[in-house]
Structures are given as C-alpha cells and as structure tokens.
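Removed from the display is one protein chain of the complex; every other protein chain stays in position.
Chain nomenclature is as follows: A and B, assigned in order of appearance, with residue numbering initiated at 1 for each chain independently.
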Amino acid sequence: MSMKLSALAEKLGLEYTGADREISGVNTLEKAGPDDLSFLVNPKYLPQLEITKAGCVLTSGSYAEKVPCALVSANVYMDLARVVDVFARPQGCLTGIHELAFIHPDAQVDPSATVHPFAFVGAGAVIGAETVLFAGVYVGEETVIGSKCILYPNCVVMGGLTVGDRVILQPGAVLGGDGYGYAQTPLGHMKIPQIGTVSIEDDVEVGSNTAIDRAALDVTRVRRGTKIDNLVQVGHNVDIGENCLIIGQTGIGGSTVIGNGVVLAGQTGVPDNVKIGDGAMVAAQSGILSDVEPGSRMAGSPAINAKDYFRAVGVCTPKLPELFKRVKKLEKELAALLAAGGASDE
Amino acid sequence: MSMKLSALAEKLGLEYTGADREISGVNTLEKAGPDDLSFLVNPKYLPQLEITKAGCVLTSGSYAEKVPCALVSANVYMDLARVVDVFARPQGCLTGIHELAFIHPDAQVDPSATVHPFAFVGAGAVIGAETVLFAGVYVGEETVIGSKCILYPNCVVMGGLTVGDRVILQPGAVLGGDGYGYAQTPLGHMKIPQIGTVSIEDDVEVGSNTAIDRAALDVTRVRRGTKIDNLVQVGHNVDIGENCLIIGQTGIGGSTVIGNGVVLAGQTGVPDNVKIGDGAMVAAQSGILSDVEPGSRMAGSPAINAKDYFRAVGVCTPKLPELFKRVKKLEKELAALLAAGGASDE
Partner (left out) sequence: MSMKLSALAEKLGLEYTGADREISGVNTLEKAGPDDLSFLVNPKYLPQLEITKAGCVLTSGSYAEKVPCALVSANVYMDLARVVDVFARPQGCLTGIHELAFIHPDAQVDPSATVHPFAFVGAGAVIGAETVLFAGVYVGEETVIGSKCILYPNCVVMGGLTVGDRVILQPGAVLGGDGYGYAQTPLGHMKIPQIGTVSIEDDVEVGSNTAIDRAALDVTRVRRGTKIDNLVQVGHNVDIGENCLIIGQTGIGGSTVIGNGVVLAGQTGVPDNVKIGDGAMVAAQSGILSDVEPGSRMAGSPAINAKDYFRAVGVCTPKLPELFKRVKKLEKELAALLAAGGASDE
C-alpha cells in the first residue's frame, strides 16, 4: 500500500506543506523512514523533529513550520486515526463462510459475512452484513449480532444476547457468562440461575479476555461508543453509559449504574449497587465505596476526592514516621513544661 | 414456559395469597408484567411494591400483605433460586455427540453426555453422565469429569485433572495451566516442570476466564461447594476449602491454604504460603500479608482488622493534611511558650 501525499491530503481534507511524495506507511518519529508519515502531538517529542527521517509529519499548525513536509491538522489524534486507517490492513486471511465452521441450519448468516473455521453459530442466531467471526468464536442460540462487527478468535457470545453494529470483540472476550448469584442456604450456596441477557450497543469495543456477565433477570447493558479494555469484569445487571473508557483489569460489581463519558482507570474496583455520575473520572487502582457525583475526580481505596487523596496519601502518608516523632517530642516537652510548671505551683 | 401459580406453589411447597393466575416468567419489580413473578428481599425496594405490575411477588410473610398476590417464603433468595430454576432454559441448542467434536478413541464419554462441535476429549479422559461440553472445550488426556457438569465454550481442562459432579465452568476458564515455578540459575529462570494436578470437587463453579494452576507436585484443590467468580487466579498447590466465595479478580498465591466458608471480596490479593482460617471475610482490594485467624474480618493493603482499617484509613487518613497543620501549630505555640519561659528563667 502506497499513495501520494497529495492524494492522501485530499482524501482526508487536509492541507500539506513541502513537496509531494510517496507515502507507504505510518510510524513513530524515531522509527519512520523517508516513505513514512509520522506525527507529533506532545511537545515533549519536539526534539525528535530535528532528527526524524519521516518523509512527512502530521502535526498542528504551530509545529508544521518546523519540518520540511507537514500534513496539517487541527486534531492530530483524530487525523492520525484517519491516516492509519488508510494504511491499516485488517486481520484475517479468509473470506466467505468456511466449510469447517458450524452454522446451525436455523441460524441466519448474512451472505456478506465472513465465518472462519471452527466458529460456531447456534440455532436462531443472526449474523449481520460484513461481520467477521474468526476461528473459535462461539455465538449462542438466538443471539443477534449486527453488521460490520469483528469477533476475534475464541470470543464467546452466549445465547440470547444482542450485539449492535460495528462492535469489536478482542480475542477471548466473553459476553453472557452467568452472573455471580447464589442464595445462602443451610446446605451451602445455591445457584440462582441467571436468566437475563446482555446488550452491547453500536460502536462498543471489548478487550481481550474481558468478561461481561449476563443479568440475573433483565439485562446487563453497555451503551453506544463505550470502549472496554482487557481483562475487565462487568458484573450482572450493570448498566454502563455511552462513550465511557473502562481501562484494563477494572472490576464492576453487580447492578451498578455508570453514566455517560465516565473514565475508570486501570485496576479500579467498583462495588455492587452504586451509581457513578456522568463524566466522573476515577484514578487507577481506586476502590469506590459509594455513589460518585457527576463530574467528580476520585482516587484512592477507599476512594475520595482525587485532590484530597493525593494530598493526604501522596504527600502526608510518607511523612507519618516523622510526624509520630514530632508528636512524641511535643509530648515530652509539654510534659517537662507541665512538670516544671507543676513544681512552680507548689 | 408458563404455569399456574397454584401449581408453582405446590411444586415448591410454598403458600400463596390472592387469586390463582398464570405465571410465565420472573423479572424485577420494575420490569415485571402481569404474567411475571417478581421478588422483594431488601426493604429499600418497598416503594416499588406500590407501582410494580408483577402478577405475583415472592416475599417474606411480613411484606406479603402489602401486595394483592404473594408467594410466601421464609428464605426469599433460596426460593427465588428455585423459582427461577423452573423458568430457566439451559444454554445450548444441540444434544448428543456432534460429529465435528474430536473424541479420542481411548476416551470414555457417557452416552447421555452432550459434546458440541470443536470440543476436544483426550486419550483416557472420562466424561460423566449428562455432562455438557460446549464448543471449543478442551479436556486433556486422563482427565476425569463427573456427571451433570457444564463446561461452557472455550474452557480448558488440561490433562490428568479430576472434576467432580455438577461442576460449572464458565466460558474461557482454564484449569491446570502450569504453575509459576522457576529456579534462579546463573543462566536465568529455569522452568520447574509442573507435574502435579488439580482437583475440583462437587458443586464448584468457576467464573469466566479464571485460571486455576496445576500443582508443582501434588495437587491444587478446590473443595465442595466453593464458588469462584471471573478472572480469578489460583496459584499452584493452593487448597481452597468448602463453600467459599472467591470474588472477581482475586489472586491467590501458591501453596496457600484457605479454610471453609471463607469470603474473599473482589480484587483481593493473597500471597504464597499463608493460611486463611475458616469463616474469615476479607474486604475488596485487600492485600493479605500473613496468616488470618478463623472468623476474622480483614481490610486494607496491607490488611488489618477491618474495623481498625476503616477507622485508620477511612476516617483518619483523609484528615492527615489537617493533622499536620495542627501539629505545626502546637509546635509553634510550644516553642513560643518555651522561648517565653526560657526568657523568664533568666
């Protein structure tokens, strides 16, 4: 894949500076060669502009004049996504429906879909147009998958679920495993069968080996545009809003409701039955204990306001040994003073 | 599936109030319709009793009179499990042993078992009566799986393991991957082959993408009735007692021994070689450092007694910036006093 810079600029509706040239790929400032386009957003990397061998640099107007050839953008990350998309080659080396796939006679697979060997499509399942099921994917009975989805190898979508359009499931992601629900009885933990479902809306992405449980009753929901990273757990009956970022190894307990545009950083824990308001941002490794107001910034375990947390735990906690010494010194001095004062009272 | 309330009540040995009616499903108070049964345990949801459209509510005697039609229970969660079980439809759309499964000629698969396409059963493996192996399941050589087990898609049970009766493995669960054992040598980390096994006893459930390692030597054991959630790690040679609840993303280090009835809440970390006594409960995100007494309540990282933890970290830590100010004020005042006193000594 290779194209003229002028053609690329036209395709994306961007201006460029410098001479036209052939562009055959995208790479970092450090690794790019004369046929590659690179990019600059973070001023931290400005020194690399001096030494990069990149044929052209995608950057904002202010930096464009620092290089002989620039593709000028008002939103570099967004245009980077668009540029890379031009050069990206999708994964996979087969088309059509492979004879080693299992497709139940009562399933409906769109003729434009791709189904790799060892994929399984159950009775009554529906697979939309241009959707790709890689090897080892399981789609259970009555599950409906929209169009232009990609289900990477060994994903599991259990029966009775709904998946929107343009949804991407990374390898090993599991949707619709049973929620964790047991009744305590004198004979031990009795399983409460999990008869609810999971609904994944349009443009959601789910990371490798992430697990999203089916509801006990009703539905576990991930709304439009939310991106979930690897190894995340989403409990039964959770409702995650639109355009959230749920980062690696985060766990979300049952029946919790998460608003729109929420960011949960890596390894965060959210318990059962709380509400996280729209636009809240939670720092990595936080442990939420109760409802979080919209727009909050939270950190710590148990999580509190992030500023307070970094002051209390980041600044003060390491100084505790010294504080204990200071208090001891105060106690001694005051005791001495009181003893002296006591003496003088006599 | 639909049945008379009277028939349902009789089947479960429960009384009902109000007129008999047809029940065709179970749902939440909020979502249930006139043909559904719903339930109430938590008084927090009492207001929903006023507005629910549920045809009948499963609840305890004290709340039963608040609705026109109640199914009366002394243990609502337990009877909810039993009611839902009546209406639950098991996952899966095939029966029998599918021709696209691989079953080694030396394996023994009970004729009442179900084996889906792309499941693998190794040499000498035994699959018990009415057990279901979904697509992509791997059962290694010489592994013995009991009766009425469900192995959901893409579970892996490596060779030489033992799995009891009525065990449920959610999708992507891995039993018997190698434990993490290396000898430090001048040439780097040398793998210690892991030649032990895993034993999963009756009525255990293992969550999606959870990993339970085989022992170095000897056996990693999960005892009867224990329920393990998603994305949990159980290290080699661990011994987990009966009826424990091991909640999502918890990690348990090698050779640790966990008693009966222990609860480890989400994202807890337990190190190698410790003992957790019977009935201990550990709060979410705790980091255990050493042995835990039976019946303890632990929290924090490092974990201490839960009450002490919430007082120290939950209450005091956020007030540290203020405490530092108070100590500074004391120091100033005392210094001034001493200076004055010193002066008066002259």
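Criterion: a residue touches a chain if its C-beta (ideal position, glycine included) is under 8 Å from a C-beta of that chain, and two chains touch if they have at least 3 such contacts.
Predicted model only: the values in this text are computed from it and were never measured.
Pick from B:26, B:71, B:158 or B:298: which residue touches the chain that isn't shown?
Here the residue in touch with the unshown chain is B:158.
Touch as defined at the start, partner being the missing chain; which of B:73, B:91 or B:209 qualifies?
Missing-chain contact among the listed residues: B:209.
If you put the missing chain back, which residues of chain A would it touch?
26-28, 31, 75, 77-78, 80-82, 84-85, 87-89, 91-94, 98, 100, 116-118, 134-136, 152-154, 168, 170-172, 203, 205, 207-209, 224-225, 227, 229-231, 242-243, 245, 247-249, 266-267, 284-285, 301, 313-314, 317-321, 323-324, 327, 330-331, 334, 337-338, 341
In the complete complex, which positions of chain B touch the hidden chain?
So the residues of chain B touching the unseen chain are 100, 102, 104, 118, 120, 122-124, 136, 138, 140-141, 154, 156, 158-159, 172, 174, 177-178, 180, 182-185, 188-193, 195, 209-211, 213, 216-218, 231, 233, 235, 249, 251, 253, 267, 269, 271, 285, 287, 301-302, 304, 308-309, 311-313, 315-317, 319-320, 323, 326-327, 330, 333-334, 337, 340.
Here, only the chains that are shown with their structure count from here on.
Using Cα averages as centroids, what's the distance between chain A and chain B in whole Å?
It comes to 24 Å between the two C-alpha centres.
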